[in-house]
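For this view, one protein chain was removed and the others were kept in their places.
Take a look at subunit A:
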């Protein structure tokens, strides 16, 4: 029986003797695998990015939004009130009574112009309290965060983000300087350490002022959100119930707020983006099936081209199984080489993606790499079986007479 090393050698010689055909087949495989690798890298990168961003919020965080998001169709309650009550600073203060809640920070949000020494910037302004820094794990680069004070008082002080600090002050000291926000003046008492992260609100470009000051600035009495922190992760469900009870009592028995916890948001995003990655991988896998069909056709053409060679091999005493093995090996070799080239290409693409979007951890997940390689090799071999069997059953006399 023919040695496996010789079969391999023979297949390699055959594959390299027809570079165009071989190149075409490898390219098809490579594109398929590269697509799987690159697209899943993108999908999984997006998923990881979102998960990381939300994790930065803290796992025991409960966010209170005004208004009820109905999930179960139109409930009886929705006919009673159409406009939900606003959340107020007093609502926020009341939440401190809940035993499961350790910290509460009211939040007012708006855009405003800020100015220092003739330099103007349009920035996002957050009005909140001392506890916000702890809830969001803000670290201070210089100075200190908002003072502990009566939430209604609102002293004229501000904490600014690192980027903003750089843009407005450059190398000059910022602490103690007066900046103008809207039509009011605030003393800079702190600069946040550069963080680079923050979903939707990049802390590096924020101006943070006391909640009462922000309400005055934006002429609003309501809150955008209330951030509450449960004692720990396990205390989150109990804290949620308590928060709901307190707010319901304060809003005439109306349950007109929505609570968001990180787990829920994270879970949803994780699921959505995970499914997206899978779907994208599936679409990419279709290109692998297409590549498989191409492999089959190219092999069939190869066998037609080499019919007289097959006849010769039979005349020289090759059994059907040897012929089958030789052609199957050739198909498998091409698939494997193509798949590996595709893997390289995909990783290169993912690397390029990471260069272009540094925030996106665009690494292909292991399962996608294995699935991509596996599918490529399996389709290559599977679609190689039919041509190989065809070759093995050729009639030697007919095959020999082909030129």
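Please note the rule applied: a residue touches a chain if its C-beta (ideal position, glycine included) is under 8 Å from a C-beta of that chain, and two chains touch if they have at least 3 such contacts; residues count from 1.
Everything below uses one rule, namely that contacts and distances are computed from a predicted model.
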**Prompt:** Under which of the names "Permease", "3-isopropylmalate dehydratase large subunit", "ABC transporter ATP-binding protein" or "Xanthine dehydrogenase" is the non-displayed chain listed in UniProt?
**Reply:** "ABC transporter ATP-binding protein"
**Contacting the left-out chain in the complete assembly, out of A:14, A:41 or A:174** = A:14
**Prompt:** Pick from A:322, A:344 or A:360: which residue touches the chain that isn't shown?
**Reply:** A:322
**Complete:** Of the candidates A:1, A:171 or A:356, the residue in contact with the absent chain is A:1
**Request:** By the contact definition given up top, give the residues of subunit A that touch the hidden chain.
**Result:** 1-3, 6, 10, 13-14, 17, 308-309, 311-322, 396-397, 400, 403
